[in-house]
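Heads up, the thing below is written out as structure tokens.
Just one protein chain is left out here, and the rest sit where they should.
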Amino acid sequence: MMEKKITLSDVEKVARLARLGISPKDKENFERQLNNILLYMEKLDELDTGDCEPLAHVLPLKNVLREDRVREGLGQDEALKNAPEKKDGFFIVPPVIK
Amino acid sequence: MGSGGRVKVRQKNKVTLNQLTAHEVADRVAKREVTAVEVTEACLRKIDEVDPLIRSFIRVDREGALWRAADLDRRLDEGERPGLLSGVPVALKDIFCVKGQEITCGSRILKGFISPYDATIVRKLREAGAVFLGQTNMDEFAMGSSTENSSYGPTRNPWDPERVPGGSSGGSAAALAADEAITSLGSDTGGSIRQPASLCGIAGMKPTYSRVSRYGLIAYASSLDQIGPFGKDVEDIALVLEVISGHDPLDSTSVSLEVPRFRDALVDDIKGMKLGVPRECFVEGMEAGVEKAFRAGLEKFQALGAEVIEIGLPRIPYSVACYYILSTAEASSNLARFDGVQYGIRSGEAEGLLDMYESTRRAGFGEEVKRRIILGTYVLSAGYYEAYYEKALKVRRLIKEDFDRVFSSCDCVVMPTSPCVAFEIGARMKDPLQMYLSDIFTISVNLAGLPAISIPGGFDERNLPVGLQIIGPPFSEEKILRTAYTFERNTDFYLRKPELKE
Partner (left out) sequence: MENMNYETVIGLEVHVQLKTRTKIFCGCPVGWGGEPNTRVCPVCLGLPGVLPVLNRKVLELAVRAGLALNCEVSGFSKFDRKNYFYPDLPKAYQISQYDNPLSGPGWIDIQTEGGKKRIGITRAHLEEDAGKLVHFEKEGYSGVDYNRTGIPLLEIVSDPDFRFPREAYEYLKTIRTVMRYIEVSDCDMEKGSFRCDANVSLRPTGEKELGVKVEIKNMNSFKAVERALAYEVKRQGELLAVGRPVVQETRLYNADLQKTFSMRSKEETHDYRYFPDPDLVPVILEKEWVEEIRSSLPELPGPRSERFREQYGLPEYDAGVLTAERPLADYFEAAAAHTSNYKALSNWVMVELLGKLNDSDSTVEESPISPEQLAGLLSLIEKGAISGKIGKQVFAEMFAGGKDPEVIVEEKGLLQISDEGELDKIVEQVISENPGSVADFRGGKEKAIGFLVGQVMKITQGKANPGLVNQLLRRKLT
């Protein structure tokens, strides 16, 4: 049996970090599929990247700035228009334990 | 099944308005030979006729389009100067924010979300006189290569309705192949314009990263996403690209280069041009029909006076692994905002905040999106960041260096767009890794931020279209367009149309 890259409990832990509810069936599927995918990704270890700088941006852009000028935003009504729940100008969410 | 599409070649004297190209429409509308309303009506009629089968569109804004077309006609009649796309009906992927419209990215989680703002490209298209027909279907959050991962159900390929149109911009590609629209737009993160263009037998271009503003494009993987046009011919690609390109102060990653007149690059001449063919592209799993069409395409290029040379892109085989680490990592963060607080659907709130998050995202996201969020979260999490994410960023540099090197010895690189033609709906849904591997020819281009086009490059033995991909160095769109245009002028693949059983 091949060593598992990711276990069921890893899947659970990661799903919680991502605030993603998943069904028990999905959990098992994901474990299997992600193991395959992560094993495939080991392919990258074939490449020597020792003194290679990570490439976060493909183009050498830098110092892109805007002036400190006010731009018209949304009114309260428009800001709240899509809210699943709203009241008195607030977005309403279940109580956040303080 | 497997009979493929019946082929009909477009004949100039017999075309209906919806079959016209964008440059033809813009030209005739500007000259007032046809009205914007007539063209729009022709498209809407075609949508009524074929979309119940093809399902390119998630929503059609019939009234809005007709109102807009009538308004344009009135203004043109009053002497207003026409724009580059005056009266051109455009289909937009359901990923661009349009003020006042429901935009869902093919996902249940955004159901009911009405955008309060316009994407920059939407503003530019409108200013150029375009008429928006509505939103086209796509893989949920652009994650997929078949448009099967849409919460609205799959779109069908006009060449064979049993087959997929490719993805993720499958709706925009199918709408154009079926002549439901004059032109359409998509976004390309790992091939999501070029691959469906290839599978639907039309042209599609991913510009250089940063050429087109991403403001208002709902992000999948921000460092890879780029907006681009589909076209019934290369001239339309040049035309729309000219409209949507340019610096945008709302996008920090948009480059401040002047926009060339891309239409001027449309010269039927590639004599002396050096085209590189990577030896790595003849992979296992490339369908025979694809390889045959591709080799024929190379011969055509040679016949047209180009020099075809073999080159090496040794890190291409690593691009799929690299891509799926980086894109899912970025996606896990980009898609975190869909949490039921501000917009879209919400569930589980009765049980408290944590449950609201988890239930909302469980109910709102489809399986592929969940899979990628989990993968992306995992590769960024403590203890794995260096092994996966950082490693992939380093490999990304190597892949970019591969391209930098070959572009010192050739003008453009040519490859098939996809190792396969349109496959049957459902055929590849069970094995995500196999689906990912089919992106092998398109992905490295996004990793390196390069411009690339897919144009009709032939047909396989079942008469299914095969795409030919031309890739250039950063900001070499003009060279790519010229190469593509020359190929197109000297072949007739782009004139062939699927004959839909009506």
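Lettered A and B in written order, each chain numbered from 1.
Throughout what follows, a residue touches a chain if its C-beta (ideal position, glycine included) is under 8 Å from a C-beta of that chain, and two chains touch if they have at least 3 such contacts.
What you see is a predicted model, and the numbers here were worked out from it, not measured in a lab.
Asker: Decide which residue listed in B:Phe57, B:Phe113 or B:Tyr485 touches the omitted chain of the complex.
Answerer: B:Phe113
Asker: Tell me, which residues in chain B touch the chain that this view leaves out?
Answerer: 96-97, 103, 105, 110, 113, 115-117, 119, 214-219, 221-223, 249-253, 329-330, 332-333, 336-339, 341-343, 353, 357, 377, 380-382, 385, 389
Asker: Residues on chain A that touch the omitted chain in the whole complex?
Answerer: Where chain A meets the chain not shown: residues 13, 16-17, 19, 56-57, 61-76, 79-80, 87-96, 98.
Throughout what follows, only the chains that are shown with their structure count from here on.
Asker: How many angstrom between the C-alpha centroids of chain B and chain A?
Answerer: 24
Asker: Under the definition above, what is the set of chain A residues touching chain B in their complex?
Answerer: Per the stated touch rule, the residues are 6, 10-11, 14-23, 26, 30, 33-34, 36-38, 40-41, 43-47, 49, 52-59, 61, 64, 66, 74, 78-79, 81-85, 91, 93-97.
Asker: So in the complex, which bits of chain B are touching chain A?
Answerer: Interface residues on chain B, with respect to chain A: 112-114, 116, 209-210, 223, 249, 252-253, 255, 315, 317-318, 320-322, 324-325, 332, 336, 339-346, 348-359, 361-363, 365, 367, 370-371, 373-375, 377-378, 381, 388, 390-398, 400, 432-433, 436, 447-449, 474.
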